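Not every chain of the complex is shown here; the ones you see sit where they belong.
Think of it as A and B in the order they're written, each chain with its own count starting at 1.
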Amino acid sequence: MPHAPLRFGLIGTGRIGQVHAENIAANPDTALAWVADPFVDGARRVADRFGGRATADTDEVFTAGDVDAVLIASPTPTHVDLIERAVDAGIPVLCEKPIDLDIARVDRLRPKVAAAGIPVALGFNRRFDPAFAEVRARVAAGEIGALEQLTIISRDPSAPPADYIAVSGGIFRDMTIHDFDMARSFLPDIVEVSAVGSRTFDDGASEHGDFDTAVVTLRAASGALVTIVNSRHSAVGYDQRLEAFGGNGTLQVANRSTSLVSLSTGDGVETRAPYEDFFLQRYAEAYAAELGEFVRLARGETASSPTFEDGRAALILADAAQRSATERVAVEVSLA
Amino acid sequence: MPHAPLRFGLIGTGRIGQVHAENIAANPDTALAWVADPFVDGARRVADRFGGRATADTDEVFTAGDVDAVLIASPTPTHVDLIERAVDAGIPVLCEKPIDLDIARVDRLRPKVAAAGIPVALGFNRRFDPAFAEVRARVAAGEIGALEQLTIISRDPSAPPADYIAVSGGIFRDMTIHDFDMARSFLPDIVEVSAVGSRTFDDGASEHGDFDTAVVTLRAASGALVTIVNSRHSAVGYDQRLEAFGGNGTLQVANRSTSLVSLSTGDGVETRAPYEDFFLQRYAEAYAAELGEFVRLARGETASSPTFEDGRAALILADAAQRSATERVAVEVSLA
């Protein structure tokens, strides 16, 4: 018997909320039931385009009775309370990263989530990118032997506005957190974090004490080392590469080029506009796949969606990186 | 004032008709009004999914009164009559290639089309591929100087069924015709055709006297030479490349790869499954862009859609290639 579509309550209709709304509407296994945003005009626009009822009152999502799953795409400070609300209501939840910027709040919520009978998934969308997922599967299949090194180059096209940086929690909690999770999708058991941060260009980060440039080295329990190279900007466009180095070979993910055309002249060979603009383009397929996997999870099937624990682990690594970069020591961590 | 959507009557609901239906439904400037197919179940399925009323009677499309444009995606032998019907009804028409396999029929229709006040566009979708269009624009902008050579490698992933080949008109009229039009989109004025055909693998072509492998050289009035390399099959997948060679440089279009992942080992570097399967995947954007351009044409705006004359020219080149390959002589042509 085919499943009825999973009815979603979407909370938050900013840029990322709109991506999820579009994917929910396009996926035959899902439908939008409610769209909540205190900025109700945004909720209405999304509901008009992708379905569901709009509301300014988030609580309606949990009490309406016709919501099978909640997707939290509201600002970070609201995540903990909304996850708790979903757990209390017994509704499976997919929450955008990070859970919170404060590990203490996360740890307070942790036992309740662990005890809950419902899935709580975290929106680490990059895990679902076909290229990264392929590399992960091929490493797991032993194609390159034991994994010894993982190198992640991850640069945003341009720095966010200074007022965003001010509340972002810093580069490690805001940007590197994706790379921490990517690292853990290959090597879950990270035991040590060494981070170096710097300010190399004027992006407004310095007035908030943040770094615009960072390198993080993680040590896994296996001894494997992960290197993450970050920058808040990249003249080339969104720079998202990964290289898994094993005893028998290397698997690489290149940037995605948008052009098939090259020009050769006496000066050389050139290809224009090679990379995707930013994450909405680069990870469009990943967002859709993330949703599909969450549907399986919400239905009680086996699914690989990152969990609350994954969200907590990434935050612990981000905190450790912040401390390492500040105190100039390597920081041991325990993710258990 | 914004335009009301252009209401289409779609004739034919085979593979390519379905592509057009989906694009018409997705484009905010177009809508499906009628879907006609003597096999009415096909018409109904398309109408149910993409809108419009289904009919088995093609004539309804022309008489219903609510059709602003006709899209002909029915079998080739019906094209001439349907174009004529559209011209008589004064409805702009976008017709799939080829106009017909018989140049005599095309030439009989030609004066009426020329005298008609309505646009008749031909579905040479590859012109609208972003990569080919970019190269054409850059050649026109003089980036590589005078165009001296154009090299087109065009191979289908696998040969069609023998019964299709039997009615296809042969490789030049069925397959190379796209390449003839591509060549003419760079060098409209072709004056000579030299073709060599061969049978190099057992694909059922031989029992119908057709070639499975061909090389065609075209001479343009400017002296530039075009080389077209065709095969009915390709183990690698759909092979669609082009190289424009000018006095100051070369512009190349590579095949589109579906993978960003490469594996390096002691044996070398490999990338899996590199190319798009076939034209529906490879030219998905081109079909959508073709429709968008036709909308401009139908609205009386300046548009670059290939015309009835382009469809006729491609058929003349195909006929000349067939003759050249059979009689083993170069064949002069006049496309005026």
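Operating definition for what follows: contacts are C-beta pairs under 8 Å (C-beta built on N, C-alpha and C of every residue); 3 or more make two chains touch, one makes a residue touch a chain.
From a predicted model like this one, the values you see are computed outputs, not experimental measurements.
Whole complex: how many copies, 2 being shown?
When the whole complex is considered, it contains 4 copies.
By our rule, only the chains that are shown with their structure count from here on.
Please tell me the distance, in whole Å, between the geometric centres of chain A and chain B computed from their C-alpha atoms.
42
Within their complex, state which residues of chain B touch chain A.
Contact set of chain B toward chain A: 131, 134-135, 138, 143-144, 248-256, 259-266.
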